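One chain of protein is taken out of this complex; the other chains stay put.
Coming up: chain A.
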Amino acid sequence: MEQSTAPATPPERTRIVLAEVARRSGDHDRARADLAEQTRVGDALLRGLMRAQLALALRLAVVVGIGLGALPLLFAVAPTTGSVKFLGVNLPWLLLGVAAFPFLVAVGFTYVYLAERNEQDFIAVVRRPER
């Protein structure tokens, strides 16, 4: 996959073990071949993965968009929310100065967990033996 190496360095050595070659080219690896050769099946698999990942990212972006993005509007429409005090601190200071950061990290953590799971599902489909 590396498109760029210094011209001076020799190509990397690859160790080829016959057993691995045999395993790799078995019939149960049909889906992987579909992907690599971009057959219609392979294309559908890839589109499915992309759609799942994009939908996940967009959903979480909407969560942040509403959770944080609505705040300036809220403060503008209902200025009284700005004077609400919690633990002796005005709500906007608490939300923007402190709470926003753990919120962002939590959304990020959720994304990493779910995105990895999407990829595991994809790998499972691709690796599933032909029945």
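In this section, contacts are C-beta pairs under 8 Å (C-beta built on N, C-alpha and C of every residue); 3 or more make two chains touch, one makes a residue touch a chain; residues count from 1.
Just so it is clear, contacts and distances are computed from a predicted model.
With the options "ABC transporter ATP-binding protein", "NADH-quinone oxidoreductase subunit L", "RagB/SusD family nutrient uptake outer membrane protein" or "Cation acetate symporter" in hand, the undepicted chain maps to the protein name "Cation acetate symporter" (source: UniProt). Residues 1-9, 32, 35-36, 38, 42-43, 46, 49-50, 53-54, 57, 60-61, 64, 68-69, 72-73, 75-76, 79, 82-83, 90, 92-93, 96-98, 100-102, 104-105, 107-109, 111-112, 115-116, 119, 122-123, 126-127 of chain A touch the missing chain (whole complex, contact as defined above).
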